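Of the protein chains in this complex, all but one are displayed in their positions.
Note that the chains take the letters A, B, C and D in the order they are written out, and that residue 1 is the start of every chain.
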Amino acid sequence: MSAVARWAARVLGLPVLLVLAWWGYSAVSQSFYVPAPPQVARAFADTWLSERLVDDALPSVARLLAGYALAAVLGVGLGVPIGLFPRLRAAAEPVLEFFRAVPPPVLVPLIMLLAGIDDTMKVLVIVSGCVWPILLNTVEGVRALDEVLSDTCRMYGMRTASRLRHLVLRGASPQIMAGLRQALSVGIILMVISEMFASSSGLGFTIVLFQRGFAIPEMWSGILLLGLLGFGLSVLLRWFERRVLFWHGSHRA
Amino acid sequence: DGPASGGGAGKAGGKDKVTAGVIAIVDTAPIHLGKAKGFFDKQNIDLTITPVQGGAASVSGTVGGQFQFAFGNVTSLLTAAERGLPLKVVGNGVSSTGEQGKDFSAVLVKADSPIKSAKDLVGKRVSVNQQQNIGDTTIRASVRKAGGDPSKVEFVELPFPDAPAALQAGRVDAIWVVEPFLSQAVAQGARPIAWNFADAAPNLTVAMYFTTTKTDPGLVTRFRAAMDESLRYADTHPDEVRDILKTYTKIDPGVLAKMNLPRWPTQINRASVEAVAKAALGDGVLKREPNVGALLPAS
Amino acid sequence: MGAIVLEVTGLKKVYESTGKEAVGDLSFRLDAGELVCVVGPSGCGKTTLLRCVAGLLAPTAGTVRLAGVPVTGPPDDMAVVFQEYGRSLFPWMSVRRNVELPLKEKGIPRARRATLVSTALAAVGLADVAGSYPWQLSGGMQQRVAIARAMAYEPSVLLMDEPFAAVDAQTRAELEDLILRVLPGLGTTTLFITHDIDEAIYLGDRVIVLSASPTVVLDDVKVDLPSERDQLATRALPRFAELRGHVYARIQRAKDGPENAR
Amino acid sequence: MGAIVLEVTGLKKVYESTGKEAVGDLSFRLDAGELVCVVGPSGCGKTTLLRCVAGLLAPTAGTVRLAGVPVTGPPDDMAVVFQEYGRSLFPWMSVRRNVELPLKEKGIPRARRATLVSTALAAVGLADVAGSYPWQLSGGMQQRVAIARAMAYEPSVLLMDEPFAAVDAQTRAELEDLILRVLPGLGTTTLFITHDIDEAIYLGDRVIVLSASPTVVLDDVKVDLPSERDQLATRALPRFAELRGHVYARIQRAKDGPENAR
Partner (left out) sequence: MTTTAARAAYGLGGFACLLVVMEAAPRLGLVDARFLPPASRILAALADELRTAELWTALAETLRGWAIGLAIAFCAAVLAGVVIDAVPGLRAASHSTVEFLRPIPSVALIPLATLLFGASLGSTLLLVVYASFWQVLIQVLYGVADVDAVADDTARSYGLSRWSRVRHVVWPTALPYVMTGLRLAAAVAFILAVTAELVIGGPGLGLRIQIAQSSGAVASMYALVVLSGLVGIAVNLGVRVLERRVLAWHPSVRGEAAP
């Protein structure tokens, strides 16, 4: 009982405080754009506890997961060689930094030009944002590999494939996990942005539509859903992380 | 009044400091022109024009007290009013020419497209810059007028600048664009099949200037006066309009010289606003019958 | 013994980051199957030497040849026990997997691998922690895992850098005897760095005494003790004490640097 | 000697991750100013004991008291030399800064700090690498930096975990004598873990012999040698050999675990 209560206090304490603060602010400001929590809750129930969840949210989440997975593969796949070879890094970094600084609202039209306006485009938009934290963290994680450990691998004549698998990926995994965590929320954000273009359904599209239609409680309910989605996915990621990083100081029992 | 930052209203040298949130497009040429001509100074208004990107931002900026006046299209304003936002229209913004083939807004298809008229849009994919807004409402009007079933048109959102490329690549069947993209796309081989603003209502009022119900009525009157003068001047001096466009847009000079300009009458076409409201209600864009009378100014 | 396996000629290493000349001018040879111990003061360049021999560090001058071939990268069939034993184990692998991985790489079939691993772990007294992770072990146990890994690999050349530094006296004696028992059978040529003079004499066919850095070879002592060695009997031999005294005196002087070397 | 400084009663430590009972039931005391050496087989729980005494690990049962006060976290005025010397140095600080940081924290004025740091570094023979970074040093040099840091701190309780494991015989002897020379003057009470029995007897006022884990105290040997010690003379005493033999025999049996302890 008390353990459950303590757990609940830990997980829910801060959110409850924040909701109360929001409530207080909405009561004081009386602003049209800051509805009170009950209003948002009602809007949430009306809006999302319906077929909308299946029609709008599910396809969005599917695209999000596809983009995220692709970004993870791409980020790690590129990050490892870039981290391992200083010359490749020197050559690739300016180009990558160039693309990294291009804002999605102008990148999206370019992607539309090349990939059309359907799901492919939306997935690519998600990839285009998610890949950076994973890539950068992978590169830095690979660069920071323990020298004694990599010398050990070299001494025992480990082939490239197994060196990648047993040393590089594992050794860089704490930092890669940081990148994966970053990318999760970036992915959700880009899911919304991608649906601001060439869409007629989707979670992000619906939120933007609410926003433009001045359906403010509904818009906040959508944001609430995004937050819950982020939280839910992060719990999954934490579970995964605990399995991957069980050996790391931060996770040892 | 709102937080200190942003261009709030205030007195400067006996003049009212006023900030207007306005999209940097062809439609808003009069306010730029009027400012350049000193029409606002004449009304003791020290006007700052702040570019905004769309209706939602101008509405929230106005409600938040950042702008005293802003520019928004009819559907956006009707939606905001339906939601109970305390908005009040000041005066006309921009109107359709009402002439088929000579308006500033049209639905285009590829040169070799089998689509010949608005009726053929049924079952097809049409791009609009924003859904549930004036674009799809007026296109449905075109389809209805041509005898098609407007509920069977599929809309996707594409910003105007990106629409011609999507059309060329065959990713949509038709696009809705306004000037200068209209002239540009036509020059690149696209073919207009419907003039949706002209179809929707005779001399459709497309957008209006608005403020909040809290703004000082004296200031509103003076702004209206300056704005009306600007509209009249713009409507009668198309060359100066084309010149002023060079200052705040980057429209290619070749396109600029040839493109169709909208009309800028000072009178709001109430009937057209009510028609749009009715159509929007019918299409489900609006949920309730809006109180058009309360939104529009008395005269 | 047999042919020259390892030949170090005029080796010199200057660390660029500090400009420190760690190794001055080293030359020596190892014959096939020999076990040669290297002693020298702390910081004299033993580890540096080992890393050059292993092909992990490019010498500033001089060459290292293995079976006549100049070493430019880590050679095949060589195993190393690093001084930083803790960092040389994969924290994400169990002890067993740590020992097994190089064998897998070498292409040894599964059944043989399992035997090699369990034999090696049992030999270092860690049979019961095969499933543990390195960070669940004590320092000495970690070091023994590194030793087990090297032994299981059955290398033709083995480099060990103070491999018994973290184990207690008795375990150390057992490990010394393990080395003496196993390596000759495999024909392994071994370079064994230690700071325990008794150990060097007890284990080695020869003892190379290094000076303080910049390092040179101060002495290359042939250990003419009976090849059958025993912890109590061998160490009690008068010749053992003699050699010990000799090496000790050499090292005493070694700390004063290369000038006073000879 | 003086009052009881350190009192370990019924200490027991079970590592939860593996369920391993590292320390079974340990009780002993240290008087003020005493230097007590702890020997025991590899993996018996010496480091675990030290970490419990340092307040870094919560015991499963039993208590550690320092000057009568139960230890719940790292106590004031205590210095530790860790077995993993390499990881206990901060790679982002020069050697000098590594030694200086705890002194700064203690609030020692700058001038005195500088003296303490340079004295300590000179004492361990590292005066000339004060500006280097730990990763530019050899293993033995790193270990000596850790020792210098502890000595400069002038703690009232000093815990050392195999502090001379990585240095050569001669340096080791010098460091032993350094300890014997400096600590009594400071009145420091010292718990010194080693696996070198000779060293334990040479240094200690007492030697605590631990069994294999789950650890118990196997023997607590009073070293009744003259308190003035000398590397050659003391080690040559018949009593030294006697004590050595006694402890060695104890340890021999220790590996068989606590059942066969007494």
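The rule is simple: a contact is a pair of C-beta atoms (placed from the backbone, for glycine too) under 8 Å apart; a residue touches a chain by one contact, two chains touch by 3 or more.
Not measured: the values here are computed from a predicted model.
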Residue in contact with the excluded chain [from D:R51, D:R144 or D:R229]
D:R51
Please pick, from A:S60, A:Q175 or A:S199, the residue that touches the omitted chain in the full complex.
A:Q175
Residues from chain D at the interface with the omitted partner, ascending
51, 54-56, 73-74, 76-80, 82, 84, 87-88, 90-93, 101-102, 105-106, 133, 135, 149, 153, 159
Touching the missing chain, which residues of chain A?
10-15, 18, 31, 33-34, 86-87, 90-95, 97-106, 110, 113-114, 132-133, 136-137, 140, 143-147, 174-175, 177-178, 181-182, 184-185, 188-189, 192-193, 196, 204, 207-208, 211, 216, 219, 222-223, 226-231, 234-235, 248-250
Touch rule applied to chain B and the missing chain gives residues 2-3, 5-7, 19, 21, 23-25, 50-54, 56-57, 60-61, 63-67, 159-161, 164-165, 168-169, 180-181, 184, 188, 248-252, 255
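Here is the rule we use: only the chains that are shown with their structure count from here on.
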Whole-Å gap separating chain A and chain C, where each centre is the average of the chain's CA atoms
49
Just curious, how far off is chain C from chain B if you go by their C-alpha centres, in Å?
83
Using the touch definition from the top, which residues of chain C touch two or more other chains?
84, 87
In chain A, the residues touching two or more other chains are 252
In the complex, go through chain A and note every residue touching chain B.
32-33, 109, 112-113, 116-118, 196-200, 205, 209, 211-216
Okay, in this complex, where on chain C does chain A touch?
51, 54, 56, 73-74, 76-80, 82, 84, 87-88, 90-93, 101-102, 104-106, 133, 135, 153
In the complex, chain D touches chain C at residues 15, 17-18, 20, 39-47, 83-84, 86-87, 132, 136-141, 144, 162, 165-172, 195-197, 248, 251-252, 255
